[in-house]
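All remarks here apply to the structure that follows.
FYI, not all chains are in this one, though none of them got moved.
In order of appearance the chains are A, B and C, and numbering begins at 1 in each one.
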Amino acid sequence: MGQFMGHVLPGIFFTLFGLWWSVKYSLKHISRTQKKNSYIQRNFKHVEITEGAVKVVLGLVGILGEQFVPDGPHFYLYRGQPRSWVKLMNWQHSTMYLFLLISGAVDIITYSTTLMPLGMDRFMLGIALFVEGFVFHYHISLRPMLDQHIHAMLLTAIFAAVATCFIQVFVHDNVILDLFLVCLALLHGTWLWQIGFVLYPPWGEPEWDLNDHSNLMFISMCFCWHFALAILITAVNYTLKAAGDWRYSCKIPTFEQDLTYEASFLI
Amino acid sequence: MGQFMGHVLPGIFFTLFGLWWSVKYSLKHISRTQKKNSYIQRNFKHVEITEGAVKVVLGLVGILGEQFVPDGPHFYLYRGQPRSWVKLMNWQHSTMYLFLLISGAVDIITYSTTLMPLGMDRFMLGIALFVEGFVFHYHISLRPMLDQHIHAMLLTAIFAAVATCFIQVFVHDNVILDLFLVCLALLHGTWLWQIGFVLYPPWGEPEWDLNDHSNLMFISMCFCWHFALAILITAVNYTLKAAGDWRYSCKIPTFEQDLTYEASFLI
Amino acid sequence: MGQFMGHVLPGIFFTLFGLWWSVKYSLKHISRTQKKNSYIQRNFKHVEITEGAVKVVLGLVGILGEQFVPDGPHFYLYRGQPRSWVKLMNWQHSTMYLFLLISGAVDIITYSTTLMPLGMDRFMLGIALFVEGFVFHYHISLRPMLDQHIHAMLLTAIFAAVATCFIQVFVHDNVILDLFLVCLALLHGTWLWQIGFVLYPPWGEPEWDLNDHSNLMFISMCFCWHFALAILITAVNYTLKAAGDWRYSCKIPTFEQDLTYEASFLI
């Protein structure tokens, strides 16, 4: 994986997940508070199973992609005499994808059977995120100051998400926690973009001095701006859904209006 | 912002907020336990919305003030060749005020609509305080020992307040947590004064040796004294209101007494 | 305060408190589960108020003692030209005693009025312990390795007690938390003795090499032994009370037996 694309691609992935979640949780909580749309409520189970399946597929694609890119390890772990590790970076990414896959599988089992209680899906998502943060933490320990710092910001977002998931094991359907997780997913995504553009600028040589303290000060501040942006996106999405719901509830819908309304959730 | 005034002004702001909260929460909990004064209880919603509006205005004033003071950045982020950051300190303060503004806006929405559940206002207050602490933390990393230490004390108060806010998302109307937050707001304010007087004494050159270990020992102790003072102020305010409430409940009030009583809350 | 006595005296104080608590909480929980002895149950309020008064008196004695011992600061904070702090160590101990005093005062108010909810006494005890740990933490930062380490063990016990107190604000009358706090009080006491004997041996010059790593390993292990001892003392006390209660419940007591039984609690 090229260094720039290696940060931007997962960044796109997390941003899309965040946007999708901002729609899903807005719908879920608004339909629940209004005690209408039981049709939507019933369908959430299928939505969760589909989401789990998407995570399993993404996990598999990620593992195979990391292993079989031209300069990947092709499932060799060590090689040569004296033995040395082969492409540990790709192996680490594969490990992260493995836990994404496990998390997806647990999602499917939680929502399609009665084997596991509600909350297990959240617990395993927390574990998957913890593994991501855990591997990252030892990934960056010998890098220059700004590189460490910009990744430390990412770790802050990741461990906040881990904590949120673990609280959700005990506190179900709390709209505050759900929306916070949405914000953190968006932040995770946009921050990966930021890392890509700062450390591996696509338009030529690195322009950032990795040991300048003022860059470090800017980066901590910039992280807060990303978070403010994530809050804004989540709030706008939530408000739009709430407004749509309110407009809908003001009139007795005809069948065509009803259809249009349901269809609007897919857009 | 002059360094001394830059600490004393927000110090006054936090102290006033703390004093106001010590009145608000005393009234709230005493009127609730006595199951009287439903008049006051009903008005709390309007009080919270007004408080939110004040926070929005203060946030805006803070951002614009930091940007447009004579030596401010005037919304320029970088400048020159090679590029260098413009007045990062002012930008960091603007970022803190931005989250104060967001917290105020969420207060207004939480109490004036049914879009968001109770607790969201506390959550966003916690986030705003976290951002303050987060930016501060990277703000002070290259300063002399006493400077770092005196700000570390501030961070202790800030993160204690963050933790309290996050607990309040789940535990509503707990008088212990409310009064603790009042104490921390007062402590936050008086400690900013202390920082101003220690690091930037208004009457001439700095007299404190920033690398003397005994100064550091004194400062940790002094922080505890500020906290004891904050507890005292909160306790006195709470007791006064409780005593007033008790005196009031002992007699059948005439209309004039009633008026005087209500007016007394404004003083 | 002589260094040896300065550790042994508060050690005796905490050990006595721990022993007294092991009796109090054993009685409280055993009488509650058996739904007998409502006589004892009703008296707990007076016991708590008395305990608060003892803490207030001890706090006052502590503050005055630290200030007016022959080589104490006599309430002078700084002195000389250039100004230097006077006896910061005594001032720090006075600060700790101040919070003990506040905690005692809150105990009295909580149990003798309806102004404050249950749990406030625990919260303020937690704050008092936190202040002790907080001041200690900056107290020891420039000492030799073993000195720092042996105090770090103390901090572990103190912060565990702080955490327990804060949980007790929300979880009342949990026997596990109460007995854990008893253990930590005993541990706090016996460990202060250990510190006194290791760092300031009363029988002549210090025999411990403060920079020997094997001493450090022994001390961490020794701390666990103290904890095991504290568990043993608590368990024996709890079992004795439970056995006494059981023997008592097996027969219809005569008035004399009843008197003897009540008297036995005082021993």
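Some observations on this one:
In this section, a contact is a pair of C-beta atoms (placed from the backbone, for glycine too) under 8 Å apart; a residue touches a chain by one contact, two chains touch by 3 or more.
Quantities reported herein were computed from a predicted structural model and do not represent experimental measurements.
Copy number for the full complex in this structure file, with 3 chains shown: 4.
Note that only the chains that are shown with their structure count from here on.
The touch graph of the protein chains shown is a line. Chain centres were defined as the mean of their Cα atoms; on that basis the chain farthest from subunit C turns out to be A. The rotation relating subunit A to subunit B, fitted on Cα atoms, amounts to 90°, rounded to the nearest 5.
Spacing of subunit A relative to subunit B, judged by their CA centroids, is 33 angstrom.
Subunit A and subunit C, compared by their mean Cα positions, are separated by 47 Å. Residues of subunit B in contact with at least two other chains: none. Of all the residues in subunit C, the ones that touch subunit B in their complex are 83-85, 88, 91-92, 95, 98-99, 102, 114-117, 119-120, 123, 131, 134-135, 137-139, 141-142, 169-170.
Those residues of subunit B lying in contact with subunit C across their complex are 33, 149, 156, 171, 175-176, 180, 207, 213-218, 220-221, 224-225, 227-228, 231, 238-239, 242.
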